[in-house]
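See structure below.
Partial complex: the chains shown occupy the same locations as in the complete assembly.
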Amino acid sequence: MKKIKVGVVGATGYTGEELLRILVRHPHIEVTYVSGKEDRAEKIQDVFPYLQGKLDLECNAFSVDEVIKKTDLVFLSLPHTISMDVVPQLLKAGKKVIDVSADYRLQDEKAYEKFYKVSHKDLQNLKHAVYGIPELNRAKIKSAKLIANPGCYPTGSILGLVPGLKAGVFAVDTIQIDAKSGVTGAGRKADKGLQFSEVNESVKAYKLFEHQHVPEIDQALTSVAGKEVSVVFVPHLVPINRGILSTIYVKLTPTGASGLKKKLDTEGLLAIYKKFYTNEPFVKVYDAGRLPEVKYVTNTNLCHIGLKVNEEKGLAVIVTAIDNLGKGAAGQAVQNMNILCGFDETEGL
Amino acid sequence: MKKIKVGVVGATGYTGEELLRILVRHPHIEVTYVSGKEDRAEKIQDVFPYLQGKLDLECNAFSVDEVIKKTDLVFLSLPHTISMDVVPQLLKAGKKVIDVSADYRLQDEKAYEKFYKVSHKDLQNLKHAVYGIPELNRAKIKSAKLIANPGCYPTGSILGLVPGLKAGVFAVDTIQIDAKSGVTGAGRKADKGLQFSEVNESVKAYKLFEHQHVPEIDQALTSVAGKEVSVVFVPHLVPINRGILSTIYVKLTPTGASGLKKKLDTEGLLAIYKKFYTNEPFVKVYDAGRLPEVKYVTNTNLCHIGLKVNEEKGLAVIVTAIDNLGKGAAGQAVQNMNILCGFDETEGL
């Protein structure tokens, strides 16, 4: 099989780095282009010295012409609002694009404008972008030209809620998501608030109700539930490098409303989840009595899910764990590439 | 003023250590007795070498007779279910006791039995024990003989809920507390699951709905609300030494029910909190737009509180931060001692 030529734009950020880490192990592709933020050229194997012997490429400032010339498929790991300047040219040149920024995730341009403080400039392609959660949209991903790779928080939240919402057993109006994220989620950057000694030995909540991932979660859940879902989402920063633990609080619908004959207990809800994810290679639902821990998904493309029903109070708590750079970004992007290119979906992961 | 002679039973645990750290700075007391778990004697300043020059005491296995002989007031930092063997003797000998274990916190002996798996053996003294949250029970603490020092999780949860519950603006049936605790909360012990490389770079939830601090929270909140409160409590372990961040989700009561004339917004709820805590030296309510972070309360007896109302959804999120060994244990115990002994409440803290 001829190898597909792949470019990573924004290769020096955390997601870009993780993409390279995965892609150099992938048997069916060749990384033929990388670009970073810096003006001066540098060998990518000098930026990330563990890549030596696995990749030998110059990393320059981004050039659309270059990436078009050198690749078949492009991972865009650019800052939000910049991807949409580039995507039209790439698509026009016949490239497949997996955009890990937020630019093509929200079908509602108004929501985009509200949360990203800028008007969308590429409504044309936005319409055809496929939201890249394979567990929901595998068929569409297969034939997509432009994949909007989901955000890290949305991935952990959506995967934790979809089976119950599809089954109609969750009240849609009281979903509360308490998410704890590692620091790579904030990107690689000089920021006083992200300095080691500011983050270490502390925990904080931030952007209450206002995080830009909220509309993304709502959009996906609304589509699944068939009625409007609007979650309460509270992200937290915890002193770990990688990983998100999402603790999700949902009210259960009354037995009648959910079409169930008897009250849902932990085993009952787990059965719904296990059935939904039965063939998914990257989602594991824990048996009753055990809950996910971030360490078991670090450096993987896995999403682990555990849950418990409180029958007395008529609610459930669902806990999901992902690696924000794995299933929450680069891992899922490669999974999407595998589907798009007809490779084994787990190749390289 | 003659110094009060104080004993710390269980001085080699995290809470005992923190008690010593605070007490050696306290001008009105003298630590005259310490005991630990080990059989062999050891100088306490060898166990904690930073105490050298501040304390010179032999640390032996606990002896009731010794502590009675040598002290006026005793901090009991013994494992749960063991305190109640000792308290009767201490009280009989006329000692004041501040018990940092859970043995005298739950007035309902059935709840105690359910969560601590053993029958209560000292119902007599249990009746007279005062639950030591000064912000709620200052008057009773002043004249107490036995203080049940609150648990760490309960302290952060209760302080975050009391003003709203007292004001009648929170629905009592849907309170959800998502708490993130540092590892000293688990005590100093050999436990594979607490090894550095098991906890570091991970986050997990545990004891869903079942944590032994739940009845303690419910008891305090029920008493404040005047009707039964039963919270949903989900504790998490995060890789920090000290500190608890509690993120509390509450439904607001309808305007009529709460007796308010207009819908409660963030400023309105903050006003209730600020008023309630206006004279409290150790509770700080943040202005709108800012939330507590664990690092600002580490090594202090402070409880920091921030909150935000989501008017559209009719709910509030309240975030509290404490040091689990400070306001969550040793700090609060010393605050209680200060009140009990008629010292300035902030002395040594």
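Some points to look at:
A and B are the chain letters, set down in written order, and residue numbers restart from 1 in every chain.
In the analysis below, contacts are C-beta pairs under 8 Å (C-beta built on N, C-alpha and C of every residue); 3 or more make two chains touch, one makes a residue touch a chain.
Quick caveat, the model's predicted, so the values are computed rather than measured.
This structure file shows 2 copies of a single chain, while the whole complex it describes contains 4 copies.
Convention: only the chains that are shown with their structure count from here on.
In this entry, chain A maps onto chain B through a rotation of 180 degrees when their C-alpha atoms are superposed, rounded to the nearest 5.
Between the CA-based centres of chain A and chain B the separation comes to 39 Å, rounded to the whole angstrom.
Considering their complex, residues 174, 176, 178, 180, 198, 200-206, 208-209, 230, 232, 234, 236, 238-243, 245, 247, 249, 291-295, 298, 308, 310, 313, 315, 317, 319 of chain B touch chain A.
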